[in-house]
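Apart from one protein chain that is not included, each protein chain of the complex appears where it belongs.
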Amino acid sequence: MSFLELKDITKSYGTLNAVSDVTLSVEKGEFVSLLGPSGCGKTTTLQMIAGFVEPTSGTIRLDGRDITHAKANSRGLGIVFQSYALFPHMTVFDNVSFGLEMQRVPKSDRRPRVEEALELVHLAAYAGRYPRELSGGQRQRVALARAIVIRPPVLLLDEPLSNLDAKLREAMQFELRDIQRKVGTTTVMVTHDQAEAFSISDRVVVMESGRITQIDQPYRIYEHPETEFISRFVGKTNLLPGTVQAVNDRAATVSLGGVPVEIDAGALVRGDTVTLCIRPEKLRLTGTGLGRLPGRVAERYFLGSQWLYHIDGPLGTLMAVTPNDGSAPLDTGEPVGLDWTPSVVRVHRGRLAEAPDPTLEAH
Amino acid sequence: MSAAPARLPTPLILSAPAALLFGALILTPLVLTALLSFNEFEHATGRTHGFTVAHYAAVLSDSYYLEIFLRTFRVAALATAICVVIGVPEAYILSRMRNPWRSVFLLVVLAPLLVSVVVRAFGWSMLLGPEGPVNAVLMALGFGRMRLLYNEGTVIVALVHVMLPFMVIPVWTSLQKLDPAVEQAALSFGASRATAIVRVVAPQILPGILSGSLIVFGLSASAFAIPGLLGGRRLKMVATIVYDQYLSDLNWPMGAAVAVLLLAANLIVMLTYHRVVEGHYRRRLG
């Protein structure tokens, strides 16, 4: 049995379902992220695990114990809030010590444990300071130390890095993962930032309008998104609507607005309407006349480590990304060929609700 | 953040003590006073009983009462107008000062608010008294000694002193919300300082001026200590007449009628303001 189990969790406010039928198993020591746009129900799910929101139906089990209706202050979970929620009138030491005091840990045992926790987040020298005297990154670490010092069975992180600036956020991602590995606490994190979710999670749970649409390892989510929404929400992608024209035992031919494209057959049947997804970095730019499709560079954007091209061609405008390996980039207006390996093309059944505009897809 | 359904009565339990006290000491006495104002009054025995609208009829027809209401209205209106003329520029000047001067002078202008009104009325009676410094200056300038106390002018001057902070506060608040870049933007488009103030600053602080005027007018119209101490025996205003009715003539129903009218006038002005002005400006200025 899993360590933390959510079974058919639903939260409704009146007729509105904020969370519907969420089922999720988290193993001991695992780092799981709930990923989705705002309003997808990820925060409500976290709050139900924390005990701040009571589920309308379903059960939550922790280590085999039903905690669905347990009070928040009896669950013993460690929580890091988006706003950090430090006690402004207490020093860093007292903030971290508060949870131990509530657990009636003897005073003599508290000090070494608080010091150990502050050591872990590299704040040992700041024990006597007040939260307002700390930088955003330091406050974040205090919040983390306060949550882990009570040795919670589960650590809950609510958008823990969203209030930090971009550079610090990246550094903290790795540090967070590092600390979590050291302590070994089962962790559930809520985030809307896919890069954050991918870089530090063992598994990512994608949520969409209150439902889980995919649970997988980060790499699998990126490479094998199960819905067209995920392929659009996670990274950039080219979405191409078409119809299956011919199927043989190994390959299928899809007509994309009259242009035939070969893909791996899968379980497709002739006449199916499908949407093909090709990640921009999976498109190879070749010399004119080579590759599968001709094209012409419409725009190019410099992203530092990469070049992003918008290529006009028979399928409309496609995005392609090439590494900045030091060679000269292509010029606007230059003719190119587009090539790809059939196995990188993902197929979703059904047609897009609306034609994708590549410029709006960038996340 | 809403509470779980099981905890629904919590807010009522929390506010119950205060609500009971306010019910007992605000609502009940007001209702009792309203009822009292319709009682008949026997001058001979001082008993109150029965039902009559005579007190209201007297207040609304007797020229003695009408004159007092009119005077109160006039004094309050003049005090309000002077508070606007002094308080608005002063708030603007304060807002353009640098610290520490800004904090110091804000304290100087606002802190008298916290000194008992009796003390301030007494201060004015000394300043304007026959031997006071104002008369000394007038005599030195060759105007001769003047009778400055016990007239409407004295009452208005002292009211302005008491009420000025109530004008400065809301105007200051709306000036704080003002983005200084907006005035600079107007100047950068070639507007003169005066135009920038009239066209850009003034419209944005108008709600502050209006709410200040309302507070000043309301408080002036019901002011008691100032007319009581500086108006002398003859210069009666609404508040002093209520005091006389209650504590000298002992005609409580009559005093109650005047008090009810005063309260009604106050509430009508406040609620009208709230409806019309606030709604209008909320939409435009957020």
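To keep things simple, chains are lettered A and B as they appear, and every chain counts its residues starting from 1.
Quick note on the criterion: a contact is a pair of C-beta atoms (placed from the backbone, for glycine too) under 8 Å apart; a residue touches a chain by one contact, two chains touch by 3 or more.
The rule we apply is simple: contacts and distances are computed from a predicted model.
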item: Name per UniProt, for the chain absent here [options: "Cell division topological specificity factor", "ABC transporter permease", "RNA polymerase sigma-70 region 2 domain-containing protein" or "Sulphur transport domain-containing protein"]; value: "ABC transporter permease"
item: Hidden partner chain, residues of chain A it touches; value: 50-52, 71-79, 81-83, 85-89, 98-99, 102-103, 143, 146, 150
item: Footprint left on chain B by the chain that the document does not show; value: 1-3, 8, 10-12, 14-15, 17-19, 21-30, 32-33, 36, 86, 89-90, 93-98, 103, 105-127, 129, 131-133, 158, 161, 164-165, 169, 172-173, 176-177, 180, 218-219, 221-222, 224-225, 228-229, 239, 242-243, 246-247, 252, 255-256, 259-260, 262-263, 266-267, 270
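What we mean here is this: only the chains that are shown with their structure count from here on.
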item: Intercentroid distance (Cα basis), chain B paired with chain A, Å; value: 59
